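There's a structure below that I have some questions on.
Only one protein chain is missing; all other protein chains are in place.
Letters A, B and C mark the chains as written, and numbering starts fresh at 1 in each.
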Amino acid sequence: MTRLTLSRALNEGLRRSLENDPKVMIMGEDVGKLGGVFRVTDGLQKDLGEHRVVDTPLAESGIVGTAIGLAMRGYRPVCEIQFDGFVYPATDQIVSQLAKMRYRSKGKVALPVVIRIPFGGGIGAVEHHSESPEVFFAHTAGLRVVACADPADAYAMIQLAIASDDPVIFFEPKRRYWDKAEVDTAAPLSAALPLDQARTVHPGNDVTLLSYGPLVRTCLEAALAADADGRSVEVIDLRSLSPLDMATVSASVARTGRCVIAHEAPVYAGLGAEIAARVTEQCFYSLEAPVLRVGGFAIPYPSARLEEHYLPDLDRILDAVDRTFAY
Amino acid sequence: MTRLTLSRALNEGLRRSLENDPKVMIMGEDVGKLGGVFRVTDGLQKDLGEHRVVDTPLAESGIVGTAIGLAMRGYRPVCEIQFDGFVYPATDQIVSQLAKMRYRSKGKVALPVVIRIPFGGGIGAVEHHSESPEVFFAHTAGLRVVACADPADAYAMIQLAIASDDPVIFFEPKRRYWDKAEVDTAAPLSAALPLDQARTVHPGNDVTLLSYGPLVRTCLEAALAADADGRSVEVIDLRSLSPLDMATVSASVARTGRCVIAHEAPVYAGLGAEIAARVTEQCFYSLEAPVLRVGGFAIPYPSARLEEHYLPDLDRILDAVDRTFAY
Amino acid sequence: MTTETIQLLTPEGERVERPDYPLGDVDIRGMYRDMVLVRRLDSEAVALQRQGELGLWASLLGQEAAQVGSARALSPRDMAFPSYREHGVAWCRGLPPVRLIEMFRGVNNGTWDPEEHKFHLYTIVIGDQALHATGYAMGIQRDASEDEAVIAYFGDGATSQGDVSEAFGWAAVFHAPVVFFCQNNQFAISAPPERQSRVPIYQRASGFGFPGVRVDGNDVLACYAVTRKALRAARDGEGPTLIEAFTYRMGAHTTTDDPTRYRLASEVEAWRLRDPIERVRAYLARTREADAAFFEQVEAEADELAATLRAACLALPDPPPMSLFDHVYASAGGGSGSAILDAEREQYAAYLGGFAEEGAE
Partner (left out) sequence: MTTETIQLLTPEGERVERPDYPLGDVDIRGMYRDMVLVRRLDSEAVALQRQGELGLWASLLGQEAAQVGSARALSPRDMAFPSYREHGVAWCRGLPPVRLIEMFRGVNNGTWDPEEHKFHLYTIVIGDQALHATGYAMGIQRDASEDEAVIAYFGDGATSQGDVSEAFGWAAVFHAPVVFFCQNNQFAISAPPERQSRVPIYQRASGFGFPGVRVDGNDVLACYAVTRKALRAARDGEGPTLIEAFTYRMGAHTTTDDPTRYRLASEVEAWRLRDPIERVRAYLARTREADAAFFEQVEAEADELAATLRAACLALPDPPPMSLFDHVYASAGGGSGSAILDAEREQYAAYLGGFAEEGAE
């Protein structure tokens, strides 16, 4: 066990993957010499070489498009998109090629490409650096979409993503990069929770609180605050946004009868909509209240001095929890 | 009143907009000399000139990006994306620029750009020609997203979209281009139903059936079939996918107590999810059954010889209607 | 800048000497045969489409030399990334033509193993494959393989797409062993090349720092020699080349297109005089490298190919409905790889089962 930041945990996970499989590569803007703007790839080029860790030209479609070609050749590229807001130039390659190739070829072409995307707000950044575009990819069949929430899980998840034979969009909660926690770097990967399963991070009985990425910590804090008030909140970290682990979610809601979902992305047509719709279908007779969603407003991400009002925080999440008890 | 195909109705609507406002322009691949692959812009370049109807280079990001520049200069460009599957290269310009410019500039820069997209399947096409990407844009704040369903409405809606000072993503149901109906080309635009309102196309009492675009006709057929069986289905054409006219939808569901949504796009994280979640929140105590969704599966759009199994048809829609009565 | 077009065989079938573009041991009869066969394959497919057997077909008529010439320059280990019109390249790579027919019939979306024939799947989104080819070439570099190169096919219209420019930039920066083969067939559906570029397309390369060359795309020998040289340079670590094969799309863009809306019959007639097959036939006849028997035999082969293809097309079964759900994800056991999809599959199977029961009642 070592205490690592989330950024460092990812770095260690990447390193282990690079060391264990000569086909694994890292590519992206500033990932080599600089080690990435968040230092997630720090030191990897120095130790593994320029052929394994590639500083690319400044072109996101190029990064994903050439990664696809490298994957066709048998490589397992891990692409870094520097910030969430810069993934859009790569949309066509992701949606039309990366996601569809296995289906198109009836399984003859696998594209084990990982696209790492630091996502979400809360770091006081300028425009385009705080987006949460996960639902674009969750809606796109053929991709796996996951989000890590803490160092230990990040360490395992990045390795699982690289080992997956499917393309994985890997979201990293950028404002949690410097969160520290114990990570067991000696544990075998086979012991890790599979990539497509949710995990209950705080058990409870009165209401189910679902989240992923940066808000998992906020939800945990909310659960602790609620505990103090005598309300027992079960917090589930979804981890996989597509496919979704509905077994875990439904079992919890069937028990609690209430459900709240929190994410930073706009509520409108966000991932919470899918979860709410599905939970309602599967738990119709158990629900004491409609599934409530807490998330961003139907506006572009605002400037830094307004983001505290945009981002769901502990109070807004507890407010939604309270509202489900008003039914 | 004249009987027009949907394609022709759009053509007449475009022509009227071009004639009434010298700032209106059309741009896209093959829209000029050829008149568009679906002939929606047939004859417009010949009559209005090459400066008004522009055959562009083959580059969708270029089409939207230069349209943004033209709009900044005071023009009102109407872009054609030749097929749904080719909008993705333009995602960045749409999401990061077109949608955000008004908000970014606090209203100082308006971008009255319309992006026309023939969408949906059912025409036996090769890959990338049958997609339903509407939820990408519905989730993107700052855009208006609409879909027309029949010739008369298409004629009015395209003009309303062009007149809107907001960017509008305008979906056209390509397999309905050759549907014919009466269109009152003499009616003033002011008499048309506003762009952001839904309309009830078939009144009913037992269940609310929601759709848009190509499936509106299928839903109407389903309602007629159900009528014959003594079940009264209210069909609502949503028209505006963002923002959504929840007033009309909720009023109907509050009355019927049951709701089914049909679209071609994958159900998973599709627009139906948002509607289901919202309807459940607003009509929780009136719902006799969970809102059910009929739509595409969580797979890439299949090849032509399988699309009949992918596309929601009358039977699948009625099956879902039936299932809501099983609760 | 002047536009020099490399030509080794005139429209009249005269050889032009170009020591800078050696032909080596070239099999001109084989080239002729390939061109005749692919033209026939193509016209049979057009006929099948007209008869409702295919959903669509993109004809290569007029582009036989560009495709056969360039494809024959490939070594067995070189990898080709086609667009959607490269039936002639597919043929030369040994891909059974019925694989193409399946796709245009709508039975599947183009399902073959790219490594088997070193011919990748068709790409319909314009330009996307240029980046795949470049990435694949970067993989060859990492494998330190010295006798492999990649060729990426695309059209004149594709050169406007950002992805194609990005591919040019990447290939140049990384010195990747890739040849960009642009068939300038004078049209992107209805748009002429002037809508894509102010200068001849081959010149685009120079701005990215690698050589560009224009070749007579209706001259199979020139296409062969120019591609061969570029591939060799790529394999020798000299980086990418852009080849513009100047040719003409004699048919419609696809079977749904009506070219009379945007071009004059007289232009088509003028190009007919530059037919890629006729000039080789003239050459072979004049030099007596082939006699009437040979030409007849090739015709007979073409007839047989067409008949076989038609029969194969008509015999293609529709895919089973439940195959809808296969191969979305890598899967272990009987699952689809996604619990969400598993649920949809089960529900749909039950739904279809319901009809079967109804039918049985």
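Please note the rule applied: a contact is a pair of C-beta atoms (placed from the backbone, for glycine too) under 8 Å apart; a residue touches a chain by one contact, two chains touch by 3 or more.
Everything numeric here is computed off the predicted structure, so don't read it as measured data.
When the full complex is taken into account, the listed residue touching the unshown chain is B:G65, out of B:G13, B:G28 or B:G65.
Residue-wise, the contact with the chain that is not shown comes from C:V173, picked out of C:V173, C:V268 or C:A282. The residue touching the chain not shown here, chosen from B:H128, B:R144 or B:H202, is B:R144.
In the complete complex, the residue from C:R99, C:R204, C:R235 or C:H327 that touches the missing chain is C:R204.
Within the complete assembly, A:P302 is the residue of A:G13, A:P112, A:G272 or A:P302 that touches the hidden chain. For chain A, the list of residues touching the undisplayed chain reads 29-30, 32-35, 37, 55-59, 61-62, 85-86, 88-89, 124-129, 267-268, 297-300, 302-307, 309-310, 316, 319. Chain C residues in contact with the hidden partner, per the touch definition given at the top, are 159-163, 165-166, 169, 172-173, 175, 194-199, 203-210, 212, 239. Residues of chain B in touch with the missing chain: 25, 51, 56-57, 59, 61-62, 64-75, 89, 92-93, 96-97, 100-110, 141-142, 144, 164-166, 196, 242-247.
The working rule: only the chains that are shown with their structure count from here on.
With centres defined by CA atoms alone, the chain at the far end from chain C is A. One inter-chain figure worth recording: chain B and chain C are separated by 35 Å, centre to centre, where each centre is the mean of the chain's CA atoms. For the pair chain A and chain B, the distance between mean C-alpha positions equals 31 Å. For chain C, the set of residues touching two or more other chains reads 108-110, 125, 162-163, 328, 338, 340-341. Across the assembly, chain A contributes residues 61, 89, 92, 96, 100, 103-104, 141-142, 242-243 that each touch 2 or more other chains.
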